[in-house]
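To start, the structure under review is shown below, and the notes come after it.
A single protein chain has been removed from this complex, and every other one stays in its place.
In this document, chain identifiers A and B correspond to the written order of the chains, with residue numbering beginning at 1 in each.
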Amino acid sequence: MTSIGTGYDLSNSVFSPDGRNFQVEYAAKAVENGGTAIGIRCEGGVVLAVEKIITSKLLKPDANKRIATVDRHVGIVSAGLVPDGRHFVSRARDEAASWRSVYKGPIPVSALSNRLGSYVQAYTLYSSVRPFGVTAIVGGWDSEAELAVDGQVGSGPKLGSGGKVDGAKAGGPGLYMIEPSGLYWGYHGAATGKGRQAAKAELEKLDLSSGNLSLIDAVKEAARIIYVAHEDSKDKEFELEMSWVSSLDGPTHGRHEEVPRQLLEEAEKAAKKALEGEDDDEEEEQEETKDSGNSGERMEE
Amino acid sequence: MNHYPEIWGRPRDDIYGPYNSSYLQTTGPKTYTQSPAVTGTSVIAVKFNGGVAIVADNLASYGSLARFTDVKRLRVFSDSAVIGFSGDVSDMQYIHRLLGSIDIRENYSTHGNMLNAKNLHTYLSKVLYKRRSEFNPLWNHLLVAGFDEDKNPFLSSADLLGTTYSAPHLATGFGAHLAIPILRRLFPEEKPLEEITKEHAEAALRECLKVLWYRDARSLDKYSMAVITAEGIELKEDQVIGAQSWAFAESIKGYGAQIN
């Protein structure tokens, strides 16, 4: 941090002598204060979840959604400055619509993430703008079915030249995370916001690359991880918001939707129970330590 | 070789003949679509107790050529409405994409798509009217089937001029001549909707399609039927009109050159 205070951190698009763009780093700081957002990618689809800190009792419960639908098959959740997130989503919707108008079909999640990455990156290049104060998680499902062109009238030849290829594989889940620098990677599990460290640790335990997690279990894990990540800011109340997108034969038929009320409550209940379980363990441990003569600091609990 | 560089390499008229540039329209008014190209024929629909049934055959004609025989002319909008298109197929595809983008935008909100068939019909009629007013018509006549805001069965029509009208049974194209009289006889407008069952409606539409198959040269025996009720939309796209026969023609007497 030798360059801090030397003026290199005041303007966007200016490198410091040791090759850093401080404005981008400060944007990343804004993200670190946002409510935790995560995404889990599994065989059957993608789950997005966000810890929505309740900043006022006057806010209507369940309103003010933080996960946005971009196209039929894509959702975005972000951590950081909410208005920046809104603008980001607006751009994503425009990109998805423009792709449709050119290619007459849904935008692949990878292509959307690429365009959004470029868009965010452009905001690091000019002194007249500031970088995005959000890290966004883009989750979606590219249809595994042979895609019809939007508006297509017939179904094409059934066999022979131009006919269908049996067993051809296409599509699948997509999960990407885009940072204020414009950097984006594809992930099995992504986490950002205040509780990202705890969330990442939990995501790693899931062994997502093995492909053994079912979508329903992913929903439950996502809920639990948000609860775990919330442990560090326990004094604040929060709402859990979750969305998912499944394969065509899955529960959402390839569409990005809110997780149904019932399933959400179920997942939330399980998450709380899991946490209580941990607390019990901790308390038991505490008991043991107390018994062993230590004066417990957490006695008043 | 000559001294005119701009003609070097050009085809010589004495070898290739003069270039026919008549297709390059350089004078006259700017024009848009003056006539449809690939077209679909009739769409027919009836209201019944608790819903609406709508049919269209699967043919797209290029003039008198039966060009495409697996064309889906009934389009579902977001589980709330079915639109039956007759007229230009490319304009139908355009409208379909237009509706797709509206559906996507509607779904940005967590309430989901709240447009009912009536809203959709109003919207489409305005799109059509605007385009006719720009002398750039969308060459379609369409029927919109679904429910209105009070959950009553809704059926209405809009054409390339933006003209709209509604009735318990509607048909476009040749169907207006051949199917409407059949439907008016089967379901007089005085007859309460409650007395018309879904099965009645479906059977009547099949009968109409058969008559159209016999007498509309631009029709096909493969068709699609959609039935929209409170439970949702049931769309069958690979239906076939069965048991047609021209044998009856033998017994027709008293027309044309035939004497007895």
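The working rule: a contact is a pair of C-beta atoms (placed from the backbone, for glycine too) under 8 Å apart; a residue touches a chain by one contact, two chains touch by 3 or more.
The rule is simple: contacts and distances are computed from a predicted model.
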item: Which of "Rab5 GDP/GTP exchange factor", "Glycine cleavage system H protein", "VPS9 domain-containing protein" or "Nucleophile aminohydrolase" matches, in UniProt, the chain that is not displayed; value: "Nucleophile aminohydrolase"
item: Contact list for the unshown chain, restricted to visible chains; value: B
item: Residue, one of B:I102, B:L161 or B:L235, that touches the chain absent here; value: B:L161
item: Selected residue (touches chain absent from view) among B:R132, B:K198 or B:K222; value: B:R132
item: Footprint left on chain B by the chain that the document does not show; value: 2, 4, 6-7, 10-14, 18-19, 21-22, 24-29, 31-35, 125, 129, 132-133, 135, 137, 157, 161-167, 176-177, 180, 189
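Quick note on the criterion: only the chains that are shown with their structure count from here on.
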item: Computed distance of Cα centres, chain B from chain A, in Å; value: 43
item: Residue numbers on chain B that touch chain A, as the complex places them; value: 60, 68, 70-73, 89, 92-94, 96-97, 100-101, 103-104, 107-108, 110
item: Interfacial residue positions of chain A with respect to chain B in the complex; value: 65, 68-69, 71-72, 93, 96-97, 100-101, 104, 150-155, 258
